[in-house]
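One protein chain omitted, others in place.
Note that the chains take the letters A and B in the order they are written out, and that residue 1 is the start of every chain.
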Amino acid sequence: MITLLTDFGLLDGYVGQLKAVIFEINPFVNIVDLTHDIEPYNLTQSAFLLSKTSERFPPDTIHVAVVDPGVGSTRRPLLAVTPKGSFVAPDNGILSAVLSEQSGRSTVFQISNQTYWRHPVSSTFHGRDIFGPVAAHLSLGLDPEKVGEEVSDPICHPVNKPIWADGKLQGEIVHIDRFGNLITNIDRELMNYRSSLSVFIKNEVITDLVANYSQSEGLMALPGSFDTLEIALNHGSAAKHLNAHVGDNVCVFDAF
Amino acid sequence: MITLLTDFGLLDGYVGQLKAVIFEINPFVNIVDLTHDIEPYNLTQSAFLLSKTSERFPPDTIHVAVVDPGVGSTRRPLLAVTPKGSFVAPDNGILSAVLSEQSGRSTVFQISNQTYWRHPVSSTFHGRDIFGPVAAHLSLGLDPEKVGEEVSDPICHPVNKPIWADGKLQGEIVHIDRFGNLITNIDRELMNYRSSLSVFIKNEVITDLVANYSQSEGLMALPGSFDTLEIALNHGSAAKHLNAHVGDNVCVFDAF
Partner (left out) sequence: MITLLTDFGLLDGYVGQLKAVIFEINPFVNIVDLTHDIEPYNLTQSAFLLSKTSERFPPDTIHVAVVDPGVGSTRRPLLAVTPKGSFVAPDNGILSAVLSEQSGRSTVFQISNQTYWRHPVSSTFHGRDIFGPVAAHLSLGLDPEKVGEEVSDPICHPVNKPIWADGKLQGEIVHIDRFGNLITNIDRELMNYRSSLSVFIKNEVITDLVANYSQSEGLMALPGSFDTLEIALNHGSAAKHLNAHVGDNVCVFDAF
């Protein structure tokens, strides 16, 4: 199985061309779209969604992630082999969350062997000409070591982790989904240590810590599908209700 | 073949995770997206589109419909086996139109046998953990009776049917498509009984009853792709032109 995560959108036929080169090399592979609606060039959003979504795929999945403002420059194309899947992507930080989660358990290669590229290689569309073809060959069983030499210094931006201070756990909103649910970077396991919690966000205190969306009438905090603390509003958008944005602080403390 | 109808949107990777679990269980099945753009939580829109769109699929198709505000609560997961296909969905009324069309010809089961679920089961994403896996197993030939016990009381909201009054047939707009065409609940067969009709909508009278979009210069009424009376505007949006919305009345009477 090959997955695709890009900022290509669905209008311009870029995704179709990417799929065409993959199917031309391996007509029998299943291609799954993770998303093509990444905000153009947004590497933070990409790194988060790539890491969280890919976790649920079988470990032999090949993930193609192309959000690539430096396409055509000297930035390296990479292949990261991890226990949670293989990742084909530019060396621009898009793998930060994946590599940070799998630190010490991953091997990263620079994709330099042009045997598995599509030629001629354009200078503006490496998704079609490098990343897609390499992923397709990997899905046919290509040995990762064949794509190029191992590297030890992939770009890996620090991933914001929540911090404890003054008895409070301070995190932030890292994603807002289609329903207006606020996805935080506070791991659901951190919540297990507390019998009752309060969540402080945008001057509101949420004491409804629930298991699913139908257990509260209003704002609620719950362990969400991303396996982190999520703030939601019953039948509404927590994001609109709170005027909340990615990067806003979320604080968890013992309930009074 | 498995189809998917959800309110997940395409940004957040939820659809990709749903497809991953299906392909992991049955890599050879064809997955077709009906739509993922259902308005969040809109069960009326879901019920209509699910019923109308699924009609055109082969009867061995398995339709997965996940618009599920009560996810994680005690609402039952259901499997409905009908002459027009099998439907895997929450028991919240989303199957109303399907079951009403196939009344007396369907068997409904509560999905309770956890053998065919994905574990651990989250409390916020049963599409991935219950509905998807069960559909995948069904596509491999699983006997429907194995998913759980038969039930006789699925939630089935009454589906608005047009009514005759004072020699007029009064219906309503049940869907507006991308082109701004107004889809009504007036069955095309009802129109066959009349030699000439007038359609009254939003203070306009339409007498152009045509067979296709190029037969009128302006507003027209025609039997549409949903097999019901449709109001359209040549090369334009009838919805914008008439400022029409879902729920607005549409009246059909004999032409003068």
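In the analysis below, a residue touches a chain if its C-beta (ideal position, glycine included) is under 8 Å from a C-beta of that chain, and two chains touch if they have at least 3 such contacts.
What you see is a predicted model, and the numbers here were worked out from it, not measured in a lab.
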* To do: Sort through B:Thr3, B:Ser122 or B:Ser198 and give me the one touching the missing partner chain.
  => B:Thr3
* **For subunit A, residues in touch with the removed chain** => 7-17, 19-21, 23-24, 27, 40-41, 69-73, 122-125, 128
* Structure fact -> On subunit B, the omitted chain is touched by residues 1, 3, 5, 10, 30, 32-37, 49, 52-53, 56-58, 61, 175, 177-179, 211-215, 222-225, 230, 235
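Please note the rule applied: only the chains that are shown with their structure count from here on.
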* Can you check how far apart subunit A and subunit B are, centre to centre, with Cα atoms defining each centre and the answer in Å? => 32
